[in-house]
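The other protein chains are all here in position, but one chain of the complex has been omitted.
Coming up: chain A.
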């Protein structure tokens, strides 16, 4: 085991392993180009924000992040930073991996400074969840095998995120494009959900039986 205390940040980047890294070859093999594809987006920066959006601290954080979402499902995006609604006073900020302050970015340090001594909580949750990206014209059919929400596009619109159950485990489902979904399971569930999705995708690799 490497002595991480003696390593520079750049060296640590090469050593760290994402929760579903073991499955990356299986994801490539199980993806059906143009039909349904699965990949992991590792190490996204995630910050948990717990604050009453109507309070002074909530207003400050809202101004900084470009607005806290007001109701279930809403995602406020500015640039490549998005804030997801998890509860009336609970939000999840998702940003690119290089936005983390250990890599020269601003999160979560800037949010902690913005909150200051106000009533609330800002916690670095980057290692709490991993992110899968499921895309393709069959992506919705795959998700519908294990998610009871109505995922039809007339109800579940692009730019909406809901935390729910997928394949029997809790996860956040975020529709980022017409046929692209991000799924955010907790790290300890990621291998289970990765294999579950691969199994659900398998039928689309064969030709349709007429």
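Just so we're on the same page, a contact is a pair of C-beta atoms (placed from the backbone, for glycine too) under 8 Å apart; a residue touches a chain by one contact, two chains touch by 3 or more; residues count from 1.
The rule is simple: contacts and distances are computed from a predicted model.
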| Record-based protein name (UniProt) of the chain missing from this complex, from "Sarcosine oxidase subunit delta", "ABC transporter ATP-binding protein", "L-lactate dehydrogenase complex protein LldG" or "Ion-translocating oxidoreductase complex subunit A" | "Sarcosine oxidase subunit delta"
| field | From A:20, A:44, A:115 or A:162, residue that would touch the chain that is not displayed | value | A:162
| said: One chain is left out of this view; which of A:17, A:117 or A:148 touches it in the full complex? | reply: A:148
| field | Positions on chain A contacted by the hidden chain, ascending | value | 71-73, 86-88, 90, 148-150, 155-157, 160, 162-165, 170
